[in-house]
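Single-structure report; data block below.
Missing here is one protein chain; the remaining ones are kept as they sit in the complex.
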Amino acid sequence: MKYLEPETLDEAIAALASSDDARCLAGGATLVAMLNAELVDPKVLVGLRKIPALRGISRTANGIRIGAMTTHNEIAADDRLVGATELLRSAAGQIAHDAIRHVGTIGGSIAHADPSADWPAAITAADASIEIASAGGARTVSVDDFFLGYLQTAVQPGEIVTAIDIPSGPQHARGHYLKFSRVDGDYATVSIAIVLAMDGKRCEYIRFAAGACGPKPIRVAAAEERLLGTELTAGDIAAAGDLLAAEADPVDDVRGSSEYRRMLIPRLLSRAIAVVGRAHHD
Amino acid sequence: MTESTTIELRINGEVHSLEVETRRTLLEVLRQDLQLTGTKRGCNQGVCGACSILVDGNSIRSCLSLAVAMQGRDIVTIEGLGDGARLDPVQQAFLDAGAIQCGFCMPGMIISAKALLDKNPRPSKAEIRHALGNNICRCSGYVKVIDAVHRAATT
Partner (left out) sequence: MRCTVLRRRNDTNTDTRPVGDAVGRSLPRREAREKATGAATYADDIVVPRMLYGAVLGSDYAHARIVSCDTSAAEALPGVKAVLTGDKLGGKLFGKCIEDEPVLATGKVRYVGEPVAAVAAVDRATAKRALQLIELQYEELPAVFDAEAALAADAPPIHEARKTYVGRVPPLDNPNLASYTCFAEGDAEAAWAQCDVIVEDKYETPAQQHMYMEPCSTLAAFDRAADQLTLWTSTQGVFIVQYGIAKWLGLPMSKVRVIAPYIGGAFGGKGGLTNQQIAAALAIAAAAPVKLTYSREDDMTMMKSRHPSRIYMRTGAKRDGTLVAREVRIYLNTGAYADEGPFVNAVAANFSRGPYRIPNIKTQSWCVYTNHLKAGGMRGFGVPQANYASELQIDAIAARLGLDPIEVRLKNALGTGDKFLGGQNVDHGTLARCLEAVRQASGWEARRARPAVQPGKRRGIGVASATHVSAMNAAGATVKMNEDGTLTVNTGAVDVGQGSDTALSQLAAGVLGVSLDQIKYAAPDTNFSPYNHQTGGSRTTYTVGVAVQRASENARDQIFDLAAELLECPVDDLELRPGGWVGLKGAAGKQVPFSAIAKRSLYTSGGPVMGTANWLYEAERFDPKRTLTAGFAPNAVGVFLFAALVVEVDVDEATGKVEVVEAWAAHDVGRAINPGAVEGQIHGGLVQGFGFALIEELLWDEGRLVNPSMMDYKVPGAMDVPYEIHAIVLEDPEATGPFGARGVGEIPLNLAAPAICNAIEHATGVKVTTIPATGERVLRSMLQPR
């Protein structure tokens, strides 16, 4: 196994092309654990830590741009992430533990696309766009087209995730990430990521996704539509929660049975809406 | 196939020049090549925290860090705390509070406590629990561990 540590994106793309079995090393939180467990054995590892262009958070015309190599803790600590984008700050702060958040990166996590991780659901609800670079240039993929299945994304061989763009959403939008897990720092049993904007008493905008409930984040347009324009009564939320749960395809595992996860979806959706709803009244 | 690289690691203020294979973690290099065995292997998966070390002031997992990717970082292990004769105040607080039982998790626990106190000298109990949440201890029930960090913060 060869280790390369390019200092520009172009060098990184070239390094990735140097072998048919090359992988990017972001923070290492997942990849090194997989190397330790001998689950992967690439010929070339391309370390991305020395490429300044991949790092940091900046404002854009309609939101926030997060470099792929930005760590969870850098995101959790950024107080520019308010309103709709607070969803990301909220999610980042709940990933694993401090020691992992110091090294783990948003780009590494979404490129790995483990559905039990926190970023996939979070950026789905945040309506993110993912910028992907390759020798042929850069392209942008909507989050709805990014996660294709269990550990599968739209990223092709030779491509690198470079940034995630998050729209600010409508005025007064609020975001939140509600994570339920067995113990602190565990993967979620179920998580709900949500962005909500109210127009008076009525729901003007809503977008949400359930995490750890299928091979990829579960987002159901009909469930969102069910709530648009409503006053978000308990009955409305329960109906939307059922629509979301019906589309979920959770596994039975040590964090909970498939059935339990389906039971939790409407319950946690209701709680997540209460949290962002309360924020609206603050 | 394995491929070795010569790297320089700055550990406890000293620069070590080492020949390492790409797949080797910093934990292995610390324990095997440098005999810095205070850093422990409990799970090799980044969960237990026994392998915690300071990197640029943050407590991170040496088992999830490839040694080749650690060049240019400032690494401190448990052996780098205190000045030989005197313990670091955090270590002393763990002794005074009676927080240490089997001791296997303690180097990592003390490293995480140190990282916290260096950034936040007066943490609340909630902040202490949060900072130590990633260091598993099977002996203490955490009561005296949290008390130790609280002591270190208030003395």
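Lettered A and B in written order, each chain numbered from 1.
Criterion: a residue touches a chain if its C-beta (ideal position, glycine included) is under 8 Å from a C-beta of that chain, and two chains touch if they have at least 3 such contacts.
Given the structure is predicted, the values throughout are model-derived calculations rather than measurements.
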item: Contact residue for the chain not shown (choose from B:5, B:37 or B:71); value: B:37
item: Option touching the unshown chain, where B:7, B:60, B:78 or B:153 are the choices; value: B:78
item: Missing-partner contacts on chain B, residue numbers; value: 31, 35-45, 47-48, 50, 77-79, 81-82, 87, 91, 94-96, 98, 100-107, 110, 125, 128-130, 132-146
item: Residue numbers in chain A that touch the chain omitted from display; value: 38, 180, 182-187, 189, 253-254, 256-257, 260, 263-264, 267-268, 270-271
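The criterion applied here is as follows: only the chains that are shown with their structure count from here on.
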item: Contacting residues of chain B [partner chain A, same complex]; value: 1-3, 5, 21-23, 25, 44-46, 49, 52, 55, 58-61, 63-66, 68-69, 112, 130-131, 133-134
item: Complex contacts: residues of chain A adjacent to chain B; value: 1-3, 5, 25, 28-29, 32-33, 35-37, 45, 47, 49, 96-100, 102-103, 184-185
